[in-house]
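Only a single protein chain was left out; the remaining protein chains are all shown in position.
As written, the chains take the letters A and B, and residue 1 is the first residue of each chain.
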């Protein structure tokens, strides 16, 4: 099978924003063959999704405009279709699934209705559509599908919602399925299941899959061929094994080098002073209150967690959504009180501290959050943001020295002195996270808690920020609590790791122990589900050709 | 008013920002016209009564219900005269100060009370927050006009009473909006960051929360100014607003009601004045919202740079 299904050539799209024109893609060409999986790989801003949107006619005009190119599909040019032709393509011939299935399903209609609609729009009778909907939902693995037809999107989990999106997409047996970051917001184990499902369906129906992703692991494990994009242009293309094995373009090489999970395990040194410890930390939330406010059910967000953090080490905490890792972070930071158990700072129970002691602890325990855009006040300049800790902890640094120290900190995190007068929105995501780190360093704390601090960043930026954190650790003898869902990241950066699931610590050990000799089945499952960025021919997701 | 909201929005030097603002205003003819109208009426309110002297109050029985657009009686009779032969143009100008004063005072009062209560309800939450919210439910569960009528009938309709009653009916708007915004902003990450560093409530509210809520408050104030003017006019129209010798546009419309079929201009001109000011306020508030909202802002800026 080598016949071309869709051939995109010389596609250019630009977006107008006021008077500025942003060329999203320029001169992009690629083609996809029947039955194969083609991956478009790129970081944010690379324009990787734009060609798919153009094919589907989803580019809003204005502000978007297709300035050149063709997309040949079955003798037609998909970039120049009238409304009637467009409706014959979208759905029956080419279908699409998206990153955030909750946002992409209509919240006010039952899922059965939404799946059936994709057929009824194209002439399938209501009875036929209803019957087929049930089959489809069963096929994509919605348990008890018949009873759930009338349920609404918010009543399903993230993975189930993506299954429903897939059912909707394959309803009319399209020739091509476009999957735009289909597993990005999902937990690794769920991601593995969805990739399994897509692979099976592709084999069953012979459809081609266009996979748009930023995740090199997913590409390595699922795609036959890959197109690497950067700044709106294709920089490299070819067979996945060849591209990943011997990248020709420097950018591809840089991307592959940035993939975490390859460096040597960190070997914990002799334990230093114990700074923080948790003993039996538990946090329960009432889920539904009864008539007189009596809790009927409780959610055990944390259920007896023990941990220790020593001076100079990095404690990694991994877990999927709902594992309680974020609640643990909030509890350690004193943003919420544990229901039972205690957290001790240098042996003192935090709950019994005086206001002055607590204030002193706060000086020593700083935080870097996941979303740098949200964690910096948009109305303050960088100088004000970094100086705020000094304004709060009066006497830490005389006001006369604020300016010099700010510059010092900025240079320390890889920014420049002139950045001090700018506002957060004038920076990229990675730069903003550097600002947040500079703020965390301002009080020379002993511990920095990183709550998914690099999860929202592109791989290459991720690597840079991790390098920065490493450098600062040696420079200032910092201890980190590094919370993440991404295992390879934690593998590289942590000395010791806690694996959490449903509010409990299921396994604890050094990075090497956890990754090389996991004892618990859940840990093994997590490690197995995490896609490796090295393509292997026996990959369970790739088609054997 | 809009200047203040913009200051915190931007990072450019102040002078440059001002020019940009005026420039953007010129790009939107409706908003520009609205601002001109508002400035004009504000000037009339400040200077009008002194300039007029007794023109607006001296009766002229020969000019009773004189029709508009007849110039032989002089400029002041351009818009006609009322049932006592007083020139309507002069009376509209005379009424400007009282009308705007009542609305402005009521807006300020309800804004301060509502925002403070909303801040407490949103920041503290808990039982106190709930109780405050329920109190507004009571005010909101009943038509404000009827409520004001009942209250004003009990306490005589002096100007201060009118202002207080109008303010009470508008407090819930500020309270609810500010409460909702404070609750949302309070949970944002940059506030959490400051809390974790050890910032106290004064700093959190003053430095992080209030500056974010402020633009919303300003937007509501412009809209509410229009609303309060209409409410005051309705009260006056029903005979329970300010009493003679004080005069507002609403009072003038009410006075003209008895002459609808013979002398329409008695009610028409003061009503037009109300309509002009409320419409201008709505236009300006729309424009301010657009300027504050960065998503919509590029439309204004883009148009300018072409």
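In this section, a residue touches a chain if its C-beta (ideal position, glycine included) is under 8 Å from a C-beta of that chain, and two chains touch if they have at least 3 such contacts.
By definition in this document, contacts and distances are computed from a predicted model.
Asks: Have a look at "Cell division protein FtsW", "Beta-ketoacyl-[acyl-carrier-protein] synthase III", "ABC transporter permease" or "Selenium metabolism membrane protein YedE/FdhT" and point out the UniProt protein name belonging to the hidden chain.
Replies: "ABC transporter permease"
Asks: Thinking of the whole complex, not just what is shown, which of A:30, A:98, A:244 or A:493 touches the missing chain?
Replies: Among A:30, A:98, A:244 or A:493, only A:98 touches the chain that is not shown.
Asks: Quickly run down the residues of subunit B that touch the omitted chain.
Replies: 30, 134, 137-138, 140-146, 149-151, 153-154, 226, 230, 233-234, 237-240, 250, 253, 256-257, 260-261, 264, 267-268, 271-272, 274-275, 278-279, 281-283, 286, 299
Asks: In the whole complex, what residues of subunit A lie against the chain that is missing from view?
Replies: So the residues of subunit A touching the missing chain come out as 56-58, 60, 83, 86-92, 95-96, 98, 100, 103-110, 117-118, 121-122, 152, 154, 165, 168, 288, 291.
Assume only the chains that are shown with their structure count from here on.
Asks: Compute the distance, rounded to whole Å, between the mean C-alpha positions of subunit A and subunit B.
Replies: Taking the average C-alpha coordinate of subunit A and of subunit B, the gap between them is 47 Å.
Asks: Show which residues of subunit B lie in contact with subunit A when the two form their complex.
Replies: Touch list, subunit B to subunit A: 8-9, 11, 188-190, 192-199, 203, 207-208, 211-212, 298-299, 301-302, 305-306.
Asks: Given the complex with subunit B, which residues does subunit A contribute to the contact?
Replies: That would be residues 17-19, 333-335, 358-359, 362-363, 365-367, 369, 371, 374-379, 381, 388-389, 391-393, 421-423, 426, 436, 439, 443 of subunit A.
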